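With one protein chain removed, the remaining protein chains of the complex are shown where they sit.
Take a look at chain A:
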Amino acid sequence: MNSGSDARDDVILEIRDLEVTFHGDDGSVQAADRVSFTVRRGETVAVVGESGSGKSASVLAVLQLLPRSGNVEVRGSVRLDGRELLDADRRTLRAVRGGAVAMIFQDPMTSLNPVVRVGKQLVEMLREHRYPGGRRAAERRAVELLRVVGIPQPELRMRQFPHEFSGGMRQRVMIAMAIANEPSLLIADEPTTALDVTIQAQVLDVLRDAKAATGAAAIVITHDLGVVAELADTVVVMYGGRVVETGSAEEIFAAPRHPYTIGLMAGLPRLDADVDRLVPIPGSPPNLADPPPGCRFHPRCTLRAGRDVCATETPELREIAAGRRSACHFTEEISAEETAAEAARVSELTGVPLTGDGR
């Protein structure tokens, strides 16, 4: 992303200086602060962060999906295929949602109508976006979509209601709805968080297959680094409403260059090895109603070593290598030797050579 050499028409979504502020009785909360990233055609971008990191607010703002009641202020620019979405009218947005851009939520019941048969919902979704060939053709396509997402006996399932599906099967139905109109961008918000691990593995496969079948790009919003490792080409790490690090998934996992990303990965227990003691990040994520000044991670940062600039100046998200950006005043101190050694270790453990461009 943003490596400069890409042709403009390779970019499907460009988010520039996005600011999302919720105004409430007790003051304002800036959920997203100058968030910028791009998504190329066919690419999977994972936006990873904890609660309050701004990951959902940023991405939901793309489709103006944030609740209007809460007095939300959204500024900046979101361009889909070159067209600005933030000032788009309702009609344009309706055509975009479920058309060029489709959403997959954590809880399928938020997007499935509980009193309408699954087949009918799929057919309506197709016809609303002018699927050619009339109702019969749309019905055939709906059955085919259920088959693509691995639902057994799709003809029978067409006639059932959402509550007759298990959690994993409902998630598949939602994926089928999402890819119905061959979107160019899928947005998945914690798509497997509510699922058991064996079902999660299935749904991740379905997502991958659905992406492959449509060639869509995807933004996956998640707190789960495992989901990132499974799906992402590119990673956007968010903390306290800001993007703190971006880069290719391979590079971010092999050699993270922001202290928060490093801490996040170091604190994870491993399934395949015994770790004597976990190394947690001290403290708690910031309260966005009263964020710390300067770098929002500075109260928890071990690299800072008491230096004032971290508490006074906001570090810019700057390019540190081709395709890599980090928002840390001292990212250069995260030793190149150290990261190279770590990369070599990971490469040796996994038997997978690490290439420079990570792709």
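Here is the rule we use: contacts are C-beta pairs under 8 Å (C-beta built on N, C-alpha and C of every residue); 3 or more make two chains touch, one makes a residue touch a chain; residues count from 1.
Throughout what follows, contacts and distances are computed from a predicted model.
Student: Not counting the visible chains, the remaining one has a UniProt entry; which protein name from "Dipeptide ABC transporter ATP-binding protein", "AraC family transcriptional regulator", "Carbohydrate kinase" or "Rod shape-determining protein MreD" does it give?
Tutor: The record for the missing subunit names the protein "Dipeptide ABC transporter ATP-binding protein".
Student: Write down which of A:A57, A:V148 or A:A249 is the residue touching the left-out chain.
Tutor: Only one of A:A57, A:V148 or A:A249 touches the chain omitted from view, namely A:A249.
Student: Using the touch definition up top, pick the residue from A:L204, A:L288 or A:C310 that touches the left-out chain.
Tutor: Hidden-chain contact among the options goes to A:L204.
Student: Which is it among A:N71, A:T92, A:N113 or A:S284 that touches the chain not included here?
Tutor: A:S284
Student: So one chain is hidden, and I want to know which residue out of A:V275, A:A289 or A:A322 touches that hidden chain in the complete assembly.
Tutor: Hidden-chain contact among the options goes to A:V275.
Student: Based on the whole complex, identify which of A:G82, A:G215, A:G267 or A:P293 touches the chain you can't see.
Tutor: Going through A:G82, A:G215, A:G267 or A:P293 one by one, A:G267 is the residue touching the chain not shown.
Student: Extract the touching residues of chain A with respect to the undisplayed chain.
Tutor: So the residues of chain A touching the unseen chain are 50-51, 166, 168-169, 196-202, 204-205, 223-227, 229-230, 232, 249-250, 253-254, 260, 263-264, 267-275, 277-282, 284-285, 300, 346-347, 349-352, 354.
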